[in-house]
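I'd like to ask some things about the structure below.
Only one protein chain is missing; all other protein chains are in place.
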Amino acid sequence: MTTQAAMSNTLSKSYIEVRKQSEELCKPLITEDYVVQTMPDVSPPKWHLAHTSWFFETFILAPYLENYRRFNEPFNDLFNSYYNGVGNPYPRPKRGFLTRPSVDEVFHYRSHVDQYMGELSQKLDRHPKSRLIQKLTQLGINHEQQHQELLLTDIKHIFAQNPLFPVYSQHAAESPPFGHVPLFWTRFPGGEAEIGHVGDGFSFDNELPRHRVILNDYSLTNRLVTNREYKQFIDDGGYSNPLLWLSDGWATVQNQSWAAPLYWLKQDDHWQVVTLGGLKPLNPNEPVCHISYYEADAFATWCGKRLPSETEWEHAAGHSKTVSGNFVESGFFHPKPAESGNSLQQLFGDVWEWTRSAYTPYPEYRPAEGAIGEYNGKFMCNQMVLRGGSCATPKNHIRKTYRNFFYPHNRWQFMGFRLASDQ
Amino acid sequence: MTTQAAMSNTLSKSYIEVRKQSEELCKPLITEDYVVQTMPDVSPPKWHLAHTSWFFETFILAPYLENYRRFNEPFNDLFNSYYNGVGNPYPRPKRGFLTRPSVDEVFHYRSHVDQYMGELSQKLDRHPKSRLIQKLTQLGINHEQQHQELLLTDIKHIFAQNPLFPVYSQHAAESPPFGHVPLFWTRFPGGEAEIGHVGDGFSFDNELPRHRVILNDYSLTNRLVTNREYKQFIDDGGYSNPLLWLSDGWATVQNQSWAAPLYWLKQDDHWQVVTLGGLKPLNPNEPVCHISYYEADAFATWCGKRLPSETEWEHAAGHSKTVSGNFVESGFFHPKPAESGNSLQQLFGDVWEWTRSAYTPYPEYRPAEGAIGEYNGKFMCNQMVLRGGSCATPKNHIRKTYRNFFYPHNRWQFMGFRLASDQ
Amino acid sequence: MTTQAAMSNTLSKSYIEVRKQSEELCKPLITEDYVVQTMPDVSPPKWHLAHTSWFFETFILAPYLENYRRFNEPFNDLFNSYYNGVGNPYPRPKRGFLTRPSVDEVFHYRSHVDQYMGELSQKLDRHPKSRLIQKLTQLGINHEQQHQELLLTDIKHIFAQNPLFPVYSQHAAESPPFGHVPLFWTRFPGGEAEIGHVGDGFSFDNELPRHRVILNDYSLTNRLVTNREYKQFIDDGGYSNPLLWLSDGWATVQNQSWAAPLYWLKQDDHWQVVTLGGLKPLNPNEPVCHISYYEADAFATWCGKRLPSETEWEHAAGHSKTVSGNFVESGFFHPKPAESGNSLQQLFGDVWEWTRSAYTPYPEYRPAEGAIGEYNGKFMCNQMVLRGGSCATPKNHIRKTYRNFFYPHNRWQFMGFRLASDQ
Partner (left out) sequence: MTTQAAMSNTLSKSYIEVRKQSEELCKPLITEDYVVQTMPDVSPPKWHLAHTSWFFETFILAPYLENYRRFNEPFNDLFNSYYNGVGNPYPRPKRGFLTRPSVDEVFHYRSHVDQYMGELSQKLDRHPKSRLIQKLTQLGINHEQQHQELLLTDIKHIFAQNPLFPVYSQHAAESPPFGHVPLFWTRFPGGEAEIGHVGDGFSFDNELPRHRVILNDYSLTNRLVTNREYKQFIDDGGYSNPLLWLSDGWATVQNQSWAAPLYWLKQDDHWQVVTLGGLKPLNPNEPVCHISYYEADAFATWCGKRLPSETEWEHAAGHSKTVSGNFVESGFFHPKPAESGNSLQQLFGDVWEWTRSAYTPYPEYRPAEGAIGEYNGKFMCNQMVLRGGSCATPKNHIRKTYRNFFYPHNRWQFMGFRLASDQ
């Protein structure tokens, strides 16, 4: 077996596993759950299943598998998310209008794509574009993993609108044993450093090129900010003091009547939280979650600190050997309290950490040629970088150079933060 | 058997038939079709099935059947449409967010309600409130029939948003044999008349009390305005000439970029129409349908005529002996062309006819006591009266005194019009 | 002097007086007050002065005075309100963007138009269209009187947005001597009646044709509903009880966060009211004012009564010989408390009275030919009729057949109501 063949073999296995995992995550759903859309940011689960298949069909099968026939022509637009280069995407806010194709048909669509991806994989050795196909397959796999995370956050949003508070998994957010862990600061000396992806492994284009940066000395906290701490901010009038907020943040607080994180509900003067395990009492030791950048920033201002930059975060993460944490594989589907100890923890998993860094291109960044170039580059405006993955992220999907990005007002992802300081 | 018992027997039969018919109308649906909401006016089919059951449960079973236990407490609010007197209705624009209860559970809910309605019916003879219960049952039956019509118009709206244009029934809108029928005017002498419901049969409160009115001489056309005629209005620049429109109508045309009736689609310079039988070529001889009051009024202005008042319509309809026409029972689910002849036709069925009458209370109108009083009275502002039923109306639901009402900008019902004239 | 000449003479005098009165009403303004627009419904005072001149220029001078040259071509569109038949009206919500022409130039425009109207008046005897010109002049005069009322209500709205609460007139709303007047009901027997304008005097087209109607017996209160009574409605939770409101009314209350009439301000637990004399303590005996149709209707429901129909109002007003009341000439610019006594009073002046009648055409109504036909007819949808004039109406402008109309959510006119009952 050649190296190339071995790699291709690994890729095939990885393809099969990831594709299976998407369907695994949908096991707890009933047909009705697959169809609806509760805000423009949310997509129906059915749509995620179809769109990830569309990605392989559009960027790999259609151009590179000879005689391939699309499963259904209208799907070309229906399940195109935002790639203007390959058709007219069906309007995003209307994804929840599509009762057809049925869930069953979407699963057939998946099988169809899988079958032909298998066929292509057989022919890969002799294919003139084999390298490109492998690269695109790897991209498609990572793309599907991103949608696995969205599947969970979108299901959570859908269930949270329902006064019946459906349960996705009985084991989700089952109260863990950990107690309160004191805050501790780690000091990192500044200087010149390098950030960005390096090596042969997969990365998205926005992690490139690796480049030198200059860092001042900085400190980070050992763990994420907790519900207990965030509740103190609330109780201290955090949501009614404009001096703590960014100007756009304060406008959002007032327009949206925000007074607590998304999914916090006050019942009889006690805070409850919507989780994928249903409605539960607020656990004070858990990392605060489902807050916007504005809220994270206001909290930091309130306690005289700041958020880390993405450079600082990546630099600090460089000191940790492995990527370990509370990922989707734990089946907990909820951030967990920190373990005791002063060392830097919770960098990976639990919640995506807001950084103070705007999502902009690295020096000499170039998006890929063609429609695939729309993947990341066109979003490099108005969004903030988040780092480290969450309890909904597949473990083998994350890296320390990974740059996630959302608008500063977004809250429906598993989002939290850690404090930083110049001192 | 007493008269009372016979009546109650008839009512039971009627209850059973109507309940069954709602489910019959849902036969062509797949689970996914039951869940979504494509605009705030539209409700998911599942919601209609549940809400009509909620009506019997809330207004009859809960108060009058001893020891009755609600099927599921949260349904009290979830399936309350707008009765503020009996709870907090779940927000209308969010009905499409509810993936649970499942469709199956909604059908169980229906069975549950039907079972206890049967039980109550058995005890009705000896029930101290038997007359009231009978009245409310009759109201609930008529209420469910109204939702049967909404089921069809809402399904049509849902299917119309989907580029796959699903088919509800293969027999719907199959091309009928009739050809072009010339327009003919019938003259009605004015004078004093009576309008409003009379007699023992059921009517809604808004048809009462019967009262005297004064009518001028007027004329009506023998048939409804057709697609052919309406297309002439379009081709003559009707949608771009502000002088033809009511002020609010012109504002709506511009805001909504209206250029044709709802469900008309131009493909390769030919008009297609979305029907419950799928996308079909426009039939010029069919009554124009899915137009707003504004459009009907603008058309009438364009040809120097006007719309009839509801008084004129009811007065004219008084001359026709029976209520016959193209109703839901035809299974055609679409308006049909007129039959040849000069006589007044299409008064009933096909399309609801816009009148120039604002929906206001009849003199000395009083809404019912209690929450049931919210049924009609609170909508007597900003809406216009429509008469005669449509191809989605159950035949035994309609009467010549029946007053339907919608906002002048609404288009998603089977709505059309007939011309009137002072001359 | 011929009759025709005498009539023309009277008309000229009337023209001069009304034109002068518009400018008189602007005397208290400073230049800055003339320019701004605080909501789309409001027009800058400068605009009213120009638009009323535009009306004479466009409908009389331009077509009928030989060799007339427009004062300034762009004014044709700038000061066209909504007559699509004679140009492209400048967008209404942007009237407050026009700093030019200056106020001075607008006054020159008025002089220019007045001069040529004078010239035309000299030639009127020999003009082939003299009758038409006289009719249009009369219409223009009445049109300008309508804008005099709007001038006052728009200035009030502008001043009310300003925390400095500017005073339009020191004498406005100076506390009058009258005390509390008990409510008393007058019974009117029903039967056949006639409503609509009759005789040679001026009326708008919407008051025609006079026609027969049938009335049931009804009762009206001797006076308008007062602030004291309305405050009881508020204190009883009127604004938070959905069962009292029309469906659209309740939606408006919630969207707009209404909790009191427009211009009521609570300071240190006492109600203050914005008047054209500045901010004043609420006078409990004054008629409640600046309320919407929704609020009037909710109040009536709250106390088990209803609003009168416009037919009832006109029928009842037919019993009063003269049109007298608190009009603009009083210089009070605010509704006054009722005088003691049981007899029907406050029918004219003080506040426009909401009726339960939708603004629809009278039987066989025909709008005028040409652009003037846009005056009234195109608004006959979605609005409600108000009767009787207000403290901002010129006395010789009002009649018992006069139909004013506004949307049910409008509040910035001097609007109030009187109760009616079937009993």
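Couple of notes before you dig in:
In order of appearance the chains are A, B and C, and numbering begins at 1 in each one.
Basically, a contact is a pair of C-beta atoms (placed from the backbone, for glycine too) under 8 Å apart; a residue touches a chain by one contact, two chains touch by 3 or more.
Because the structure is a prediction, the values reported are computed rather than measured.
The undisplayed chain touches these shown chains across the complete complex, A, C.
When you scan C:Glu32, C:Asp200, C:Asp269 or C:Glu369 for touch with the missing chain, the hit is C:Glu32. Per the touch definition above, the residue from C:Leu98, C:Ala193, C:Leu279 or C:Cys303 contacting the chain not shown is C:Leu98. Note on the undisplayed chain: of the listed residues C:Pro166, C:Pro209 or C:Gly318, the one touching it is C:Pro166. Although one chain is not displayed, chain A still touches it through residues 82, 84-85, 192, 211-214, 216, 242-243, 245-250, 293-294, 297, 356-358, 360-361, 363-364, 374, 378-382, 408, 422.
Take chain C: the residues that touch the chain left off the picture are 30-36, 38, 46, 74, 77-78, 90, 94, 96-103, 158-159, 161-164, 166.
To be clear about the criterion, only the chains that are shown with their structure count from here on.
The most distant chain from chain C, with centres taken as the mean of CA atoms, is A.
Chain A and chain B have Cα centroids lying 46 Å from one another. The distance from the centre of chain B to the centre of chain C, with each centre set as the mean of the Cα atoms, comes to 38 Å. Averaging C-alpha coordinates per chain places the centre of chain A 59 Å away from that of chain C. Contact of a single residue of chain B with at least two other chains is seen at no position.
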